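Some notes on the structure that comes next.
A single protein chain has been omitted; all remaining protein chains appear in their positions.
After this line comes chain A, so read on.
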Amino acid sequence: MAKYLLLKHYRGAPAAVNDVPMDQWTPEEVTAHVRYMEDFAARLRSTGEYVDSQALTTQGTFVRSDGEGRPPVTDGPFAETKDLIAGWMIIDVDTYDRALELAGELSAAPGAGGVPVQEWLELRPFYAELPTVTE
């Protein structure tokens, strides 16, 4: 089994096929979208492939140390230019192909007009635990 991160971006990914901002959807469309993703997660729970999922707000800020004894420096928010993560799901699946298949399915959640969003999701493998045998 290998763990994969399905990363959803507010911005930074290529444009979705059905690219309508969510604040222009009808409430029913939003509900259908959310239900699709909940059903998706529930199904992965039942197959033993679910690990975790979280949604994030848009309030991202870059922070770094400014040297000892000084408060950290923050950058932005310069909302219009940055890549911004919207949330993630972590899955634990047998193969890379299975991870691809699931990411594809999640990307097809319904959007404006009930038409699949076909948004881009980033798929990233986790580093594995160090196996016992290495030589």
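For the reader, a short list of remarks on this structure follows.
Heads up, the rule we're going with is that contacts are C-beta pairs under 8 Å (C-beta built on N, C-alpha and C of every residue); 3 or more make two chains touch, one makes a residue touch a chain; residues count from 1.
Throughout what follows, contacts and distances are computed from a predicted model.
With the options "Oxidoreductase", "RNA polymerase ECF family sigma subunit", "Glycosyltransferase family 4 protein" or "histidine kinase" in hand, the undepicted chain maps to the protein name "RNA polymerase ECF family sigma subunit" (source: UniProt). In the complete complex, the hidden chain is touched by one of A:V17, A:V51, A:L84 or A:A112, namely A:V51.
Summarising the interface, chain A meets the missing chain with residues 1, 3, 45-52, 92, 94, 125, 127-135.
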